[in-house]
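One protein chain is absent from this view; the other protein chains keep their places.
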Amino acid sequence: MSAGSWAAFQAMGPEEKRAVFQPGGRPFHALIAEQFDRAFLDRLCELTTRARRIAKTRGGRLFLQDLLCDRRAMLYFAQPSTRTFLSFYAACQIVGLHPAEVRDTSTSSELKGESPEDSVRTFSSYFDLIIMRHPVGGFAERIAWLLSNTDRVVPVINAGSGKDQHPTQALLDIYTLQRSFEARGGIEGKRIVFVGDLARGRTVRSLARLLMLYPGVSQCFVAPESLQIGSDLTAALDAAGVPYTCTTDFDRAVSEADAVYMTRIQDEWDAGPKRAGGDGHPFHFTERHLDLLRPEAVVLHPLPRRDEIAPEVDADPRAVYWRQVRNGMWVRVALILSIFEKDAEVDRYHADLVR
Amino acid sequence: MSAGSWAAFQAMGPEEKRAVFQPGGRPFHALIAEQFDRAFLDRLCELTTRARRIAKTRGGRLFLQDLLCDRRAMLYFAQPSTRTFLSFYAACQIVGLHPAEVRDTSTSSELKGESPEDSVRTFSSYFDLIIMRHPVGGFAERIAWLLSNTDRVVPVINAGSGKDQHPTQALLDIYTLQRSFEARGGIEGKRIVFVGDLARGRTVRSLARLLMLYPGVSQCFVAPESLQIGSDLTAALDAAGVPYTCTTDFDRAVSEADAVYMTRIQDEWDAGPKRAGGDGHPFHFTERHLDLLRPEAVVLHPLPRRDEIAPEVDADPRAVYWRQVRNGMWVRVALILSIFEKDAEVDRYHADLVR
Partner (left out) sequence: MSAGSWAAFQAMGPEEKRAVFQPGGRPFHALIAEQFDRAFLDRLCELTTRARRIAKTRGGRLFLQDLLCDRRAMLYFAQPSTRTFLSFYAACQIVGLHPAEVRDTSTSSELKGESPEDSVRTFSSYFDLIIMRHPVGGFAERIAWLLSNTDRVVPVINAGSGKDQHPTQALLDIYTLQRSFEARGGIEGKRIVFVGDLARGRTVRSLARLLMLYPGVSQCFVAPESLQIGSDLTAALDAAGVPYTCTTDFDRAVSEADAVYMTRIQDEWDAGPKRAGGDGHPFHFTERHLDLLRPEAVVLHPLPRRDEIAPEVDADPRAVYWRQVRNGMWVRVALILSIFEKDAEVDRYHADLVR
């Protein structure tokens, strides 16, 4: 699985990278949303649901914990993210993987003049999986490339790098949509409405691209002009023949949606003082919108929220963002099991369960 | 177990809150010392001693670890307290609960404008128990109330909130007294002397109130006038008909005590620079006081200490504060087992052990 030179690797497109990231046809590294194909998404959703079902009994929880109890994972979080950290940490615990964390990466070896690559290679020596969050875009890819040129390659999961990639967020969004539409024929043919800061939100960009794998999905983007999706994304949608609209008519979009995907303003990437909640984008989902929303539609949000969604909306059964949070943990469980090729064992246990 | 509105909940007295915190007659949440009745304290002490005894063999330790090994706990420590943190962390490990920690809560979602309630609800999604320390009084209660209005209620243990409540400290104090007086008929009828900063110390306030549940206990408060117990506590003692004295005659109080409960000055709540050890209150327990102390009396301290107790005192068998530290871990073990209703299993194992 040698990845050649770094320059050659960087020049690769998603398709070529997939061969490096998924050497046996399944993910070894999980680095960019574009590496996942439809077959993988379907299988991951199935595995997620099976793992959740198995975990409903103590015996099932013990079964899951046994699967990777002889392995260790490092959670290398050079950028703080308690939410993503805990979700991965709990996912590791569910499958028995012993976790260790590195949060503050500035205190130690870098002070002594070590390169970041040497640091991560050293830390990787002790573990069987690296889960990595880093403020620098492409850093997780670089580490995966670097390790692939050593004699001890360990899988790398990207838990968010820079402004661009957060692939497991995209996976949990897909899973939440798939679960929400399970009784209605799945994601195919549904109308997905994205609302808010669509220019910078990496979750929207990744999800919009993955949705291209589902025939008949139409996409609607509700944002002020300054926050609308970029031309690279519209070009990709055009090329794929995906129907989409860009609008500021929030109410109409809500009333026509199968799913409303709310997002907050992403000003933590801006320089200068952070704004307190309240002066984000103008589209706020309130109790009034529950009346506009179809009975079978759902509201998602990657969280954290500010005032894009009023707390009063939480109690409505169509508000699925709190379930989305737990889905994130279970999708990560399934991803880890998939990387370590434990899915067949899960299938067998599940088959016994439903027999 | 819906707790109604926050305003209505806040207006409740301890008795009413108990119905919310202990829905089935046993603690589900452990939030304030006043929620515990005498039957619970007796049962908790019994369970603590049984767990300790079981843990003396490897087989027993494996039994305890198995009890909650399919569960996960979050230790949410928004206020640093290494001692309390480690005590709970070890208690989780003893019963097999997989722990995860959140210490620095300022770095992540709050920066992005999320409400503290949303943060904790998100984090709680991944875990089966929340152990929470927070600088804001009542915060743990608020979280327990908040979760009780969701469809995924997890128990909350208050590991110290603000200046007022640190209920597991009160529990470990009760257990230490009960163990110390085991061969002398228990806590009933004993004379307990509190010394030091009695105005601010939450441990003294909580313990003094719990001792009202033990008939015949007399309480003595040794403090400079500015640090004496408040009128709310004396009013409660009067109302309960508990005999008590307030004095500055430290030597006499020591000579008449069954237990001397030393405390340090609590100036970390003051503004301004902290004092180094040595200029606290004037009552220091030294080797000289060991001669005044009855042979069967004991000396407690919630720790950390400054110079209230001379290190030379440590070697005396009546100095039980180091044992008190370990008792804290075991009481927390028993509390967690009780919350998860594992006490019957402990009883059975223990019965086999002593048969």
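Per-chain residue numbering starts at 1, and chain names A and B are given in the order in which the chains are listed.
The rule is short, and it goes like this: a residue touches a chain if its C-beta (ideal position, glycine included) is under 8 Å from a C-beta of that chain, and two chains touch if they have at least 3 such contacts.
Please read all numbers here as calculations on a predicted model, not as lab measurements.
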Residue among B:21, B:76 or B:89 touching the omitted chain: B:89
Which of A:26, A:53 or A:72 contacts the chain that the document leaves out: A:72
Hidden partner chain, residues of subunit B it touches: 58, 61-62, 65, 80-83, 86-87, 89-90, 93, 264, 268, 274-277, 280, 303-306, 322, 325-326, 329
Touch residues of subunit A, complete complex, unshown partner: 69-70, 72, 74, 98, 100, 102, 104-105, 107-109, 111-115, 118-119, 121-123, 125-127, 150, 152
